[in-house]
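A single protein chain has been omitted from the complex, and every remaining protein chain is retained in its original position.
Naming follows writing order (A and B), and every chain is counted from residue 1.
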Amino acid sequence: MKPARLAVPALFALAVFMVALPFGLKLHQQDFMISLLVWVLVVSSYRLMALTGEYSLVHVVLMGAGAYSSALLAKLAGFSVWLAMPCGALVAAGLAAVLSFPLFRMSGFYFLIGSFAAGEAIRLSWTYFTVPFGGPKGIKLIPSPELTLPGLGPIAFYEPIPYYYLTLIVVGISLFVLYRLENSRVGLTMNAIHWRAPLAESVGVDTWRYRALAFVIASFFAGLAGALFCHYYGTANPVQFDVAAMVYVLIWVIVGGVSRFSGPIVGVVVLSVLNELFREAEQWRPLIYGCILIAVMLYLPDGLIGLPARIRDWIEARRGVAALPAGAEEPADFSSSKRH
Amino acid sequence: MEIILQTCVNALVASAFFALMAVGLVLIFGVMGIINFAHGELYMVGAYLVWYFYSSQGWPFLVAVLVASLIVTVIGLLMERTLFRPMRDNPLGGLINSIGLLFILQVLAVQVGGVGLMKNVPPAYRGSLDLLPGVAIGNQRLVALVIAAALLVCVWYFLTRTKVGWALRAVAQDRDAAALQGINIDRISMLAMGLGAGMAGMAGALIAPLARVEPYMGHGVIITAFIVTIVGGIGSLSGAVLAAVLYAFFHTFVTTYWNGTIATMMGLLIMLVVLIVKPTGIMGTRVSE
Partner (left out) sequence: MGITRRDLLTATAGTAVLGSSVIPRIAFGETKTLKIGFLAPLTGEVSAWGLPGLYGCEVLVKNINAAGGVKIGDDTYTLELASFDDEYLPDKALQGFKKLVSEEGAKFVMMLGGDPWPGVQRFANQSKMLATTLLPSDLSPDTPYLLAPCEVHPIYNVTGVEYLARTFPDAKRAVICAQNDSLGIPSVATYEAAFEAAGIEVVDVNIFDPATTDFAPLVTSLLAKKPDIFCYDTAYADFVNLIAQQLHVQGYKGLQISCTCDNYPQIVEKTSKEFMEGFIFQFPDFDDPKLNEPFINFPEPNKFFADYNAAHPGTWTAVSWEYPSIIVQWIAGAKLAGSIEPMQVLEAMKSKPSWPHIFGEAEWWGQDLWGINNALVGKWPVVVIRDGKAVIAEYGDIPAWWAKNKDLMIKHMRNRKQMWDQRA
């Protein structure tokens, strides 16, 4: 929708803003930004899955699989953290590849619940097997990456600002890859599977393979996000990757709006920042959160990214211009995606 | 031998509650296509209302249970009207709305009853019935079992032997075809939601003296209910009941003879296997989407 010419300077401005940001933040907000960037990667990779029309509940568990494997490789096998992190992501992708055989025999609601069962079974095994997963307490004292730059000396990656930049670079590159992928032939085929599965099959597209491919790639980035997370906070435990965390990812993706690449990112950023703003409300915080979710779904069925269009409609209606009926431009159906 | 019989008694009680929850979920999903994530919280509200009416206000237990499940039914009707009806073509929106409500109900429970220890709901029926030497069932459990079973039979009768029940099943099978037959979808949706919520409220109300009444008690229940729903087949009510009984016996026996975590893990794996082998569940006939 936006002219491509505007996109480049806008992205550049965003990049400058993100680079300068940590210096304008308080100490604990820098940590918040690291977590936020990690979750941005999680929701964006989730969207790749959602493109094929399948919603899974195993994504956060696979993020955990990335964290656990990366942590164990670095702690027990003596891998360098730089190597352990991509290996963790590969383990998550491998696990997804194995899971794709049973899971993609199902679709829709069955896939949703099937993926949940698979995820819970994996997560419970972390709780049950103390060796090597550490049982309910999980893994502690996970090392942070080490890097010595000539002339600068060792970089303290356990400090928030250096790790923020590391996360920013990794997440930035990952988002670029995901975006390109979505707009490549493969990505367009994935989307076609969602809308015209029988048609796609009739022209020789192996829908199973594309669904599985989207699942594996999405899981790779989820695993990478998990690895990024655990090497900063130094710990991984089963509670961090439980169904409550998965529910939040689902909320961010859907409330943000799944029809555009930016939707889930808007969702996680807006809702997380709002959640921090309501910290003073203490025990009332989840209630406020719940009200926001319902309000967004009722009034912006296309998600938060539908807001500008809504405002435009409203202004035009006020001006007396014959406006489209509400919701006509952005159809209420979550699935009728309209991408640029 | 006593252990086996005692375990059977334990499993029977568990089955009735799994079934009450699962049948409600199936009804709601079947008719509206929405996964009600807040189903466990309706159960929690049922338990809290019994705590309030029976323990705090001193009402007779059965009256408190009845009133509690009626109030939860009304909550269900309001949910249908405000949260689910606008989302009829947007199942994920309905899911998010139910999650939003889940947060709200949990916070309200914290505000009403605080956190810390579970709410005190003393048993209304004390003592236990010795079925055999070494095999006992608490009277409170017995009453809960009888009422739950009776309610299930009533629901079954209503759905299979009445005209409205037939219409409800028709909508669950094919909404558009049912609408063409002149069935009022709005009213059937409200009926399904009210019935489903009422059963969840009744389950929570009956279990209040036996379970941990606290704001987050719905969490564990919903997961079990999902497993049962899937194993039974999403479109099938008798499947849900059968699966509830099978799952309860399986889980109870593995827990007694081995370990509860293993039981849950194996339950999830069995569900996966069922999904792979027969994606429509053991009794299901409806093809997804």
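Operating definition for what follows: contacts are C-beta pairs under 8 Å (C-beta built on N, C-alpha and C of every residue); 3 or more make two chains touch, one makes a residue touch a chain.
In this text the structure is predicted, and so the values were computed from the model without any measurement.
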Residue among B:46, B:76, B:93 or B:138 touching the omitted chain: B:138
Which residue of A:6, A:141 or A:203 touches the chain not shown here: A:141
Contacts of chain B with the absent chain, listed as residue ranges: 2-3, 6-7, 9-10, 13-14, 110, 113-118, 120, 122-123, 128, 134, 136-138, 141, 209-212, 214, 216-217, 219-221, 252-253, 255-257, 259-261, 264
Hidden partner interface residues of chain A, rising order: 26-28, 31-32, 35, 75, 127-128, 130-141, 158, 229, 233-235, 237, 239-240, 244, 279, 282-283, 285-286
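Basically, only the chains that are shown with their structure count from here on.
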Centre-of-Cα separation between chain B and chain A, whole angstrom: 32
Contacting residues of chain A [partner chain B, same complex]: 55, 102, 105-110, 112-114, 116-118, 120-121, 124-125, 127-128, 243, 247, 250-251, 254-255, 258, 283-284, 286-287, 289-294, 297-298, 301, 332-334
Complex interface listing, chain B residues touching chain A: 29, 35, 37, 83, 86-87, 89-93, 95-97, 99-104, 106-108, 110-111, 223, 226-227, 229-230, 234, 261-262, 264-265, 268-269, 271-272, 275-276, 279, 288-289
